[in-house]
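Apart from one protein chain that is not included, each protein chain of the complex appears where it belongs.
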Amino acid sequence: MVPILGRILILLALLAASAGALVGFATGMRPNAAGWKWARRLAYAFAAFMVLANLTMEYALLTHDFSVSYVAHVGSRRVPTWVSIVSLWSSLEGSILFWGLVMGVYIAVATSRNANRHPEYMPYAVGVWLACGAFFSFLLAGPAQPFATVPNPALDGPGPNPLLQNHYLMVIHPPFLYSGYVGMTIPFGLACAALLVGRLGNDFIRPLRNFLLLSWIFLTCAIVLGGWWAYEVLGWGGYWAWDPVENASFLPWLTATAALHSALLVERKGVLKGWTVVLVLATYLLTILGTFMTRSGVFNSVHSFTQSAIGPTILVFLAAALVFSLVLLALRVDTLGAEGRLETGPSRDVIFLVQNLLFVLFTFTVLLGTVFPLVVEAVRGVQMSVGRPYFDRMSVPVGVALLFVMGVGPALPWGRATAQQMRSALLPPLLSALLLAIAGLVLGVRNPWTLLALFFGGFTAQVTLSEMFLPVRQRMRSHGERFAEAFRQAQVRGRRRFGAYVVHAGAILAIVSIAVSSTMGSSKEVQLNKGESSTLGPYTLTFVQAEQVTDPHRESVQARVDISKNGRSLGALYPRMSQYENQREQIGSPAVRSSLTEDLYVSIHNIDSASVGLLVLINPMVSWIWIATAIMALGGLVALVPSLRGAAATAPGPVPATPIAIEGSP
Amino acid sequence: MRPAAFALAGILAIASGAPAASPPAVGTGIEAPRGAQLSGPELDKRTEDIGALLRCPVCQGLSVADSPATMARNMKAEVREKLAKGYDQEQILAYFERSYGEFVRLDPPMRGVNWLVWFGPLAVLLAGGAVIAWVMRRSRRQAGATEPREVAIAAPADSDPPSRDTVPADPRLAAAVRRVRMLAYGWPQGVPPKAAS
Partner (left out) sequence: MATARPSRINGKVVIAGLAITLPLLGVLVANLGRDPHSVRSPLIGRPAPAFSLVPVGGGAPLSLENLRGKPVVINFWATWCVPCFEEHAALTAAARGLPDVQFLGIVYEDEEARTQDFLQQRPSPYPSLIDSEGKAAIAYGVFGVPETFFIDGNGRIVDKHVGPMTRSTIAALATKAKEGAR
């Protein structure tokens, strides 16, 4: 009963999406109110069917209905309820179903927000969105069917991958990731609509930029949550290994960030329209490439879902999307027409271009490194690896360069800067730069790249703080307002700018924290007998005893390790080695004691009742990375919220003399 | 990231280029040790450094330095032993490459088509710089042809009433309006803040 219901819902979603795509494109070519009405209805229908299909699957998971193939694959009666809920996105077919859910919700929201706006563009946009929706529905209806009927359902199932049951982060990382990843479909549709219509005005760049920013916020959080999860769960002590699937999530983030900045130039000066559209298209295509990398089994990765048949199908969709985008660009990018002119001398404009170049370079490098083993296999027939040493070496200079331009750009004015302006803009922040670098030297930093990161970090921090409060200072000067009032007024008028600088502040903190945590840590591997101690830095660790812990789905051996710092006791840490049912290998869980200055990280290599082999790490400033990400997300929200509210409050400008605006009715 | 690995990355900045190329050692064993025998903290550090360059064959992408797997720990012990005997980095990497193939090196050596992964990014950087220079030159040429406008928000049709986003077509008037806005509202250079919807 349930499998059939699920299959029907997916087929209905496929029908709604296919029909809606056709109606959308037809309405775009020949605008009319009825067409737009039906396109909207089909979009909402697609969303509704996807939501219902997901609810059906959750119901099956929670009731342990093993006649549903996906539940037979990942369900289990012996796991906690939250694990059952989370199993929806834990494995291949379920995660595509979840993809469909997020896509449905996004399409519904984007359609309803723009139901009465941008009439020439929206039908095309809905057409593109529903075409993508149709593909994913097709995947679910065919190669990745989660609702197949199992003829003789078992009484119980294996449960999801134990690594995914290890930590609560599994609950939020995938939803954030999909909200970011799938959300990039919306700007993609809007950009395609702009190309199809042949125009990209300031009015339309706004929803494009807003949805790009919304997805960007989710994706930023998701990437760092993934890193945090790797740090807390995998036990090797780091948070980023340049694994192909990690790179898959990072690549669209890079182009999306570049697109957000380039969209700013479109709005201010009416230039770089074609380039912004290229970046937005590339972002979406990279998400499809990313999903191929994760699911095709072609890449050697920690995350790899098992090899599946849907790899070639996704590759076909990727090829089709690439061809579509290329043809559209080749035919229409010239019609987007610049309205203004880029400043050629030293100015913020030039820095924007340099920044975009750096992001593109970063994207290219990470993509090249990830795909390169496949290239070599095809050309030389040799299997080789491109691992962390390569990526670290390449990304450090680019990251530091980005930190630098993040400081120089906002310091320079928009127009051509005179020598005098440049001096007064660029010299004062050198003070903070020197202070931070010297502080680093005093605290023992010797790595040249880290020192450079500190230097530029100080420079950029001063510029960012100064620019953040510039409108406030100007109001205080010209209106005589006190700080609080000036701040409030500046917020009302310039919240987007303020939010952007908050994001920059978070980015500076993140880059500096990453630099410090990568180079200033220390580590030790030690074998301790019961009662024995060892020291690392100011910490003393004592292995007290090994304890057995039994959970319904796993057996663990836990080591109690007492910690003291400079003589003062800090309690105990409990790293664990767990044996899950149905898994041969044991899985270790590290124990981390975080503070603002540093993390003490302990993980088990081997354990028995008499002794334990420990890996002990001191990782400085890691907590600041998580805090910095929260700041970036907050800044993004601050920048996003007034635009959403403002767009709803202000009526559209003078009514354009086109028939659609008059005919169109909700 | 491990500090040793990052330090190695820092030292091996792009300027210094890729690791030296050498084909895997042939014969029944590697040659005599070429380097100095190590011990103590120096030995620990170099073990971590070289461990970070070797891929754990039974793990998913982890380096020998990071992986807790038995195979990885055995390999690390082997690295340590060879360092203590005085073998240098290239010899040790070649030893493991002999058994496991090029797959076991996490840092691609300069061999065959591998140069592409090193010089590709450099080529993109140079090409991008050239594109920016070309865009700037084209912009300058356009500036010579038309009157430069500092703020690119186009003036609307004359019949529309002026609004906060627009300036009059007349440049002198536009400059005056911008100055008034800068003084009155505190907008930098009279340009409305980006929150303008």
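As written, the chains take the letters A and B, and residue 1 is the first residue of each chain.
The definition used in the following text is that a residue touches a chain if its C-beta (ideal position, glycine included) is under 8 Å from a C-beta of that chain, and two chains touch if they have at least 3 such contacts.
From a predicted model like this one, the values you see are computed outputs, not experimental measurements.
Trainee: Of the residues B:Ala36, B:Ala77 or B:Ala184, I need the one that contacts the missing chain.
Mentor: In the complete complex, the chain left out is touched by residue B:Ala77.
Trainee: Taking the full complex into account, find the residue in A:Pro146, A:Gly311 or A:Gly494 that is in contact with the omitted chain.
Mentor: A:Gly311
Trainee: Using the touch definition from the top, which of A:Glu93, A:Glu120, A:Glu246 or A:Glu343 touches the missing chain?
Mentor: A:Glu120
Trainee: Where the complex has a chain not shown, which of A:Pro3, A:Pro31, A:Gly340 or A:Gly387 is the residue touching it?
Mentor: A:Pro31
Trainee: Please pick, from A:Phe250, A:Phe292, A:Phe362 or A:Tyr580, the residue that touches the omitted chain in the full complex.
Mentor: Per the contact definition at the top, the residue touching the missing chain is A:Phe292.
Trainee: Which chain A residues would touch the chain omitted from the figure, given the whole complex?
Mentor: 29-31, 120, 197-198, 289, 292, 296-300, 307, 311-312, 315, 318-319, 322, 325-326, 329-335, 371, 373-375, 377-378, 383, 584, 658, 660
Trainee: Since one chain isn't shown, list which residues of chain B touch it in the complete complex.
Mentor: 24, 26-29, 57-58, 70-71, 74-75, 77-78, 96-103
Note that only the chains that are shown with their structure count from here on.
Trainee: Quick one: report the Å distance separating chain A from chain B, using the average Cα coordinate of each chain.
Mentor: Roughly 19 Å, centre to centre.
Trainee: Provide the residue numbers of chain A that touch chain B in the complex, in ascending order.
Mentor: 202, 206, 235-238, 240-241, 243-244, 264, 267-271, 300-302, 304, 339-344, 350, 353-354, 357, 360-361, 364-365, 368-369, 372, 375-376, 379-380, 382-390, 392-394, 396-397, 413-415, 447-450, 470-471, 474-475, 477-479, 490, 493-497, 500, 517-523, 588, 603-605, 615, 642-643, 646-647, 650, 654
Trainee: Spell out the residues on chain B that touch chain A in their complex, using ranges where they run on.
Mentor: 1-3, 5-10, 12-14, 48, 52-53, 55, 60-63, 66-68, 73, 101-108, 112-114, 116-117, 120-121, 124-125, 128-129, 131-132, 135-137, 139-140, 142-143, 146, 148-154, 160, 183-186, 188-189, 191, 193-195, 197
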